[in-house]
Structure formats: structure tokens, C-alpha cells
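Notes for the one structure printed next.
Heads up, this is only part of the complex; the chains shown haven't been moved.
Letters A and B name the chains as they come in the text, with residue numbers starting at 1 for each one.
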Amino acid sequence: MGNFKTLQEACYVANMQLPKLGLVVYTFGNVSVVDRELEVFGIKPSGVPYDALLPKDIVIVDFENNVVSGKMRPSSDTKTHAYLYKVWDQIGGICHTHSTYAVSWAQALRDIPNFGTTHADHLTQDIPCASPMSDELIAGDYEHNTGRQIVDCFVERGLSYKEVEMVLLGNHGPFTWGADATKAVYNSKVLEELAHMAYLTLQINPEAKRLKPSLVKKHFERKHGEGAYYGQ
Amino acid sequence: MGNFKTLQEACYVANMQLPKLGLVVYTFGNVSVVDRELEVFGIKPSGVPYDALLPKDIVIVDFENNVVSGKMRPSSDTKTHAYLYKVWDQIGGICHTHSTYAVSWAQALRDIPNFGTTHADHLTQDIPCASPMSDELIAGDYEHNTGRQIVDCFVERGLSYKEVEMVLLGNHGPFTWGADATKAVYNSKVLEELAHMAYLTLQINPEAKRLKPSLVKKHFERKHGEGAYYGQ
């Protein structure tokens, strides 16, 4: 059993962002951070309130869902994280919350339309809402299958997890990821903002249209394209 | 007259959660904690603002609504608490608030539909909205009858107060309970979140459907079933 202090600390810091950003109440969320060399990830323990959480409580788990280090039981969503790390080999962190607006779109079973440049600054596509799982998948290895359902949705729709770093799982809520846990949490906050704005947009104008392709392209590329000129 | 310091302290701490959780303004709420052996409960005094409340102000009342200890008048809702403690003999705490979204569903006279796993993590049923009382019951022993109306609603609908730990009283607002006062307050916060999300869900998709039985079962059971694996 190695020394996972750095991984635990990074995972702890990312988890503690969730209540500060208003994305969770009680224990409604979890963040994990992966170590690609060791093929393990740190994840929040199950059912522990944020204000009682300590870095040493972070559980270290391998990609086959075995606890490698830690005295607590890992998040009940651990198998979903493991599946995503295994299949999507370039993500460094994953975040799951029950944030209000994102969950509401998931409950409404609706993709979040790309209505403006705040959205296009982050992704060119609508934010996908994956269908709820079949009864068979639910009755089976549920959390593992949750990961499958997300990945299958991306395959079916031809989406790249490197561009679209967020998804809604129908009747459940948001999962986000990124190069590291900080980016995964950032994406959860951005998703909540986009979900809020898209909701208001449709209330103000039920006929609101997506922004046009030229504008989507411009905004996405000035942040993420070859000649990106945003940031330092 | 005994020493009720522990009961008062527990009741005080639970009451003070309400303003912190954004569930009350001014004096719009109250929490009680029961001592089943002594058959008494501690409850917030009537009309005292939270920032002026002290542990010693908590009033001790028996199940026949007699003040056993305390110099202040107990909450005007005391008889409702007493009735619920008497009839539902396995609850340890009760919470009543006028939180914004829960009250709005109560005013709309609508049950809150089970739209997603955030809801199903806590209960399998819709959150019931009990009908407003008849004129006769209102003109009678009002707060006692409030308790009756809640219990009658559960009997009529075949609901278990051990599974469904929350109710809306039509045109009034939410009452929640649980194994102890902490759980009762937790349920008030969860109810407010569920009420908020269900409201948004219907705004985004007026045709939104409840989640399917297999998913309800799965989420409720992973937290509360025989083989529950959530938490430590």
C-alpha cells in the first residue's frame, strides 16, 4: 500500500469546492482524481458530510473497484467513475452533483440547447441528456451500467468526451469531467450556469433558437482552437 | 420537574439549523425533540426570533399539551406536534417551516411528483399534499386537528410515516419528521430542494413523467433497503 497523500489532498480540495460553489447540500455529490500511472483514483467516502470531511478520509480505489487504501467505504457511485476512467483514458478528474438546474433538465429528459456564447465558449454541442437505463441495466450492476449508459450515449451521438466534458443522465443528474479535478468541478459549475440561463431563455422566449454555427465556431475556437487567444 | 438540559440543548441546536439552511425568516418555523421514556418533548417557544433564542428558552411539554418545564409559552403549533408524537410512536423529532418552494406547492394544492433519483433516494412516493381541513375542524381544536388531518391523509392513502417522512398541508406548508430532530430538519431541507427541482422540471417540460418503478426501487433500496450500501 503506497503513500497517496498528494492524490488525497487534490481530491479533498476539489470536493470542498462543491459546497462553496453552491452545487451540493449535505452529501449530494462526489469528486474523484485519477493517477494514470498507478491506475488508481481517489474518491470521496460515501455519505460523509462536507464539513466533516478530511484529506485522510479520501478512499483510493483501482479501476476494478478494489479499495487500495483507506478505512472508509468509497462513494456509492465509485463504479461509475472507474468505468469512465477505464474507457476515456485522457480524463483526470470526474465530478457528480445534484445541482438544482442541471438536475431539473435531467428530470425533464431534455438536452440543454446551445443558446449563446457562454455555452459556446465551452462546447459547440447541446449538452446531452442520456436516456434512463433499461430495466435490465438497472437491475444489474447499476453503478457500472451508469458509466456504460453515459459512454454509449456519446458513441451513439458521435460526441467526443474531449470536447463535451459534461452530460445529464436522464431522471438522475449531471456528471462532468476534465483534464484534472479542478476542471471537472469547474465544468459542473459552468453546466449549472448554462442550465439556469437556458431555462430562463425559454421562459422569456419559448421560440428561442440556438446561436448560429459561425458564432459557435468563433467562440469555441477563440478559447480552444489552434489560434486560441483567451487566457495567459 | 426534572432536568431537561439535554433535551433543551438538542432542540435548540436543531432549531438553529433552520435559519442557517435558509428555511425560515423571522419566527416562521419550529422544531421539537421527544423523550419517549418521559413522554415529553422540547419545542421552540412561540414568536421568539432565532437570533434571540437560547437553550434554556426551549419549553418542555407532555403529550397532553401541558407545559412541564419552561417559563415561555410553547409554539402555537405545539398540539400538532403532540398529536403526531402520540399516534406515530417511532418518530423522534418534528420540524415545521414556511420554506418558499414547499409552501408554494402546498398553496397550489399539488402533490410533488417523484421526478428523479434525488427524490427516490429519500422516498418512493410522491410527496403528499393533504387537503385543507373542513370548516368544522378549523373551528374546533385547530392545531390538534392539524395533526389529525396529516395522519388521516396517511391512512387514506395507505402511506407509512416511516418511509414518507414529509407532508404538505394544503394552503399551509410542510411538516417533516424522522428518527431524531436532526433527521427531521434534514428532511425539511431535502423537501425544499425536491420542491424546487420539481417546479423547474415542470417549467422546462410540462409533460415530464415520473421516473420508472425500477429506478425508484433501485435508488430507494441502495439507501434504505436490506442490502443498502450507501454511507459508512
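Some notes on this structure:
One rule holds for everything that comes next: a contact is a pair of C-beta atoms (placed from the backbone, for glycine too) under 8 Å apart; a residue touches a chain by one contact, two chains touch by 3 or more.
In this text, all values refer to a predicted model and were calculated from it rather than measured experimentally.
For this homomeric complex the structure file specifies 4 copies in total, of which 2 are displayed in place.
Following the convention adopted for this analysis, only the chains that are shown with their structure count from here on.
The angle of the rotation carrying chain A onto chain B, fitted on C-alpha atoms and rounded to the nearest 5, is 90°. Each chain gets one centre point, the mean of its Cα atoms, and the points for chain A and chain B are 33 Å apart.
Within the complex formed with chain B, the residues of chain A that make contact are 25-26, 28, 45-48, 72-73, 76, 98, 100-101, 103-110, 132-133, 135, 138-139, 142, 171-173, 199, 202-203.
Interface residues of chain B facing chain A in the complex, by the touch rule stated above, are 115-118, 186, 189-190, 193, 196-198, 200-201, 203-205, 208-209, 211-212, 214-215, 218, 222, 229-232.
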